[in-house]
Structures are given as structure tokens and as C-alpha cells.
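Note that one protein chain is taken out, while the other chains of the complex remain in position.
So, subunit A:
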């Protein structure tokens, strides 16, 4: 009986080996890459294979990743995409600092890029298209450059909230009891969206004398904002709650809107606060320690160019930061951005303090 058991086990083991080989072989087009990659793993352990450019991003969902790989191949680049959430990508880059796997990183917003720059993860490179990008978006020291603009627009669902009853700003949500329990106050502070909203509120109360650079009034406001708002439970989608009326006032992300609206058949009405609407820019940068710096530069030059960004914008309803790509912006995006006035936020001040703010919110306010 034992021998039979062992035979089974060996059989399974053999099966696993076959599966593994199959897994290695199944990506026919990149066979050579795989070969070199596994060789280099065995010997030096460095992930940088000779020809594939490793690209980290948080912007590969909904077919974007596949699209980029395909288009890059047409342009002669062999790239591999590693996708994860913005925070995870940042942490992974930081923990791999001494032996980087990635060559290029894109899609993160400037809060993450500031953190990476501070950790010495990036090397500066001014791509050919740097001047085509709207002013004030690129890093002054050329560490990262803007690709896609996202506006985080406060909105309400007209099915459940009358225009006359709609709030004017985040501050009104916090200060007027009438909105208690009907607006979304996202507390997943690991996510970029929630952090930007916190920054948008707190930055209005900057006070050098106050705790962590924020006045007492600011802290009281954000405390009320979270106490009266509805949190999105794990596994729930903010747009589902917005569409179903569970929390019909919330923050929409411009780049996701088209797909969400179609899916839920819900049309949000936008609110344009006097202070403006927070905007973030997804950027691109080259990773310090890449063994293929030249190729990485070529890739950045190609990917950020007005042609590629324009095609990307047309395909995925994005808002390119490259002004030359404006011709290809979908009507939907231009309409959204037509009325949006960007909020003036001192990002240097925010990136310096955001971790401490999050810590205070988590420990004392939530």
C-alpha cells in the first residue's frame, strides 16, 4: 500500500514538472527571453534579462497592459509588464533597491514618484517629448514626466440627490449634517485616491503653527468628514454604492468614468468646488540600476510621444498630459475636463506630510 502511495506522489511530481515546462514554453514569442531569463536567475540572480525591458505599472488593467505590450512590439520593443496596485509597486521597487528588477516604472501618481525619488530609486532622464507636456507637471529635476491626467471629481447621483440639494465642496459635506450618511468618505488610505482626497481637504487648512502643518480647524473638519461619511467595505466597489444610492455622493476618477457609466447605466452629475478639483498625473521614470538604460530611454521616448499617448487616449478614454496628443482625446474626456478647474495644491508640502497625516488619521481619528 505504501509503494502505491509513493508512486502516486511521484506521478504528481512528474505532472508538476510537465506543467512547469508547459508554462515556460507556452509564451512562444518570447522563448529566447525566457531562456536567458532563467539562465540569469540561476547564475547571477539579476532579473534583467538581455532583451526584455521590465516595466512596472499600476495601469495595466482592462486590457491596457496587453495593448501596450502589443504596440511596443510593433515599435520594436520587447517589454514585460509587472502589474500591481500603486502602493505595492512602490513598495516592491523600494525593497528591490539594491538589485532592481525593473527598468521602467509608469502609471503611479506624483506622490508615489516623490517617495521613489526620495529613496533614490529613479535616475533622471529628459525624454524628447518633455516640452510637449503641460507646464508644472514634469519633475523639475527630470526624474519623472507626466503621461496621463486624472481628475478626482466630486459628484452626485441625480437619481437620488436633487441638484438643489447637492453639496458645493468636500468641506460642505463635512460641515452640513444634511449629508450625513449619504456621501462616500473613503478610508482605504493605502490607495492613491483616498490619499489625494485627504490631501485636497487638509491642504486647504495649511498652518505652519498647527499640528503636522494643519490648523485645528482642519483636523476637526476632516474628523467630521470621516465621522459623517460612509466607508466602502472591503470587496465593495465605490461606483456600485454610488449607483445603488447607498452612498450617492462620491469621488469619480475621470479615467474610469466611461467604463463605469456604461456598466452601471448611471450618469453622475459633477460638482465644481470653488477651490477647484484635485488632479493627479500618472508619470513615467527610469529605475536606478537598470542594465539597459539606453533602451529604457528609447522606450520612454516612444511611450510618452504624442502619437502613442494619443492612441492610448483614444483607446482607453484617458486624458493625455502631452498637449500634442490633444487631437485624439475623446469627446467624453474633453467634456469632463472642460469645466474642471484644477485645485492649487502644494504637492511638496503634501508629499512631505502625507504619511504623518495618514498615521494620525488611522490612530486618532478613525
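Here is the rule we go by: a contact is a pair of C-beta atoms (placed from the backbone, for glycine too) under 8 Å apart; a residue touches a chain by one contact, two chains touch by 3 or more; residues count from 1.
The criterion applied here is as follows: contacts and distances are computed from a predicted model.
The chain that is not shown carries the UniProt protein name "Iron ABC transporter permease", picked from "NAD(P)H-dependent oxidoreductase subunit E", "Cysteine-rich domain protein", "Iron ABC transporter permease" or "Porin".
The residue from A:73, A:88, A:216 or A:267 that touches the chain not shown here is A:88. Summarising the interface, subunit A meets the missing chain with residues 1-2, 4-5, 8, 12-13, 16, 19-20, 22-23, 26-27, 30, 33-34, 37-38, 41, 44-49, 52, 54, 58-63, 65-66, 80, 82-88, 91-92, 94-99, 101-102, 115, 119, 188-191, 193, 231, 233-235, 237, 240, 243-244, 246, 256, 259-260, 263-265, 355-356, 358-359, 362-364, 366.
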